[in-house]
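Missing here is one protein chain; the remaining ones are kept as they sit in the complex.
Take a look at subunit A:
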Amino acid sequence: MALSRLSLRSTTFLKPSSLRRHVSTDTTPITIETAAPFTSHQCDPPSRSVETSSAEILSFFRDMARMRRMEIAADSLYKSKLIRGFCHLYDGQEALAVGMEAAITKKDAIITSYRDHCTFLGRGGELVDAFSELMGRMRGCSNGKGGSMHFYKKDACFYGGHGIVGAQIPLGCGLAFAQKYSKEENVSFVLYGDGAANQGQLFEALNIAALWDLPAILVCENNHYGMGTATWRSAKSPAYFKRGDYVPGLKVDGMDVLAVKQACKFAKEHALKNGPIILEMDTYRYHGHSMSDPGSTYRTRDEVSGVRQVRDPIERVRKLLLSHDIATEKELKDMEKEVRKEVDDAVAQAKESPVPEASELFTNMYVKDCGVESFGADRKELKVTLA
């Protein structure tokens, strides 16, 4: 979908002339080296040369820009109290979501924690569905009943969206188990953070996955802080990719979308043949843990801005696009403007959408429900027949 949109865009950009650049929609493969090498544990690392194409890199830029814009919009919506509760933002980590999508299909499963807005978008979720869910409207991807931490998209095999740290890991192994059981040639990406890496259930799940050769890829999104606690204060061994012991691991620069793509591709091939593998993505989040956390009490502003200057994933892709002459400054700026408009439109649309009806309180409790009649506290209101 992104590609067709791209081709539309590029024709309006480019005036027919002898100097017409074709490259922006070009799908001929180009090979680019990742900035940093991969570090591996118990396996051979993949090569640093990543096969991609101009069209793909441009799509990376657009997708990441969209995700970044969405998170920023969510930030201001939260501050204006349209989003309540917990809101965990992913800006800074976009390369992970986008790079992963580039390496897999929609039949491969992804399950993640509560920092799921961008992963949802990457799986094909609509902006308006995301914003509606954040604002608790009917239009939301979970009908407004899940909230920020419970985005799901069944048709794209996106299994959420989980609030309890680490609880999604055994679920993810279950997804892999089901894939093995049904003999599908798909894999499951189980995302968790550096904080969750200390959970017992991770190791239980690793053991199970390795024992039965489940096609599970455990991805540790190491953004170096488990809420307010830095990794050096919470983990004796911060080499999360090595924690699998008997399970091979790979350490990846999570801010480099091409490296992420390469690693995920490698991991998928590995998992289908040899069982689980751990990917540690070295990434960073600009916002605090959630909107209630300023993010500055446990790290300096210099650190944050330093990362933003040197490692920002979108800037990296921008430089790549410019240096390879795939797009001009202006085109990229225009693209960003479009994305901004897209997001603003989605926000406006979401704001218009209605809140759930009172009767929605009792729907989806049970499948087909039990024929129970429920009353409110005084037995006069909210009468619902769950037929």
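Here is the rule we go by: a residue touches a chain if its C-beta (ideal position, glycine included) is under 8 Å from a C-beta of that chain, and two chains touch if they have at least 3 such contacts; residues count from 1.
Note that contacts and distances are computed from a predicted model.
Chemist: Hey, which one's the missing chain according to UniProt: "AP-3 complex subunit mu-2 isoform X3", "COP9 signalosome complex subunit 6", "pyruvate dehydrogenase (acetyl-transferring)" or "Latexin"?
Modeler: "pyruvate dehydrogenase (acetyl-transferring)"
Chemist: Looking at the whole complex, which of A:167, A:230 or A:322 touches the chain that is not displayed?
Modeler: Once the missing chain is taken into account, the touching residue is A:167.
Chemist: Have a look at A:39, A:53 or A:143 and name the one touching the chain we're not showing.
Modeler: Only one listed residue reaches the unshown chain, and that is A:143.
Chemist: Considering the entire assembly, which residues of subunit A contact the chain that has been omitted?
Modeler: Missing-chain contacts on subunit A: residues 109, 111, 140-147, 150, 152-154, 159-164, 167, 169-175, 177-182, 200-201, 204-205, 207-208, 211-212, 363-375, 379, 385, 387.
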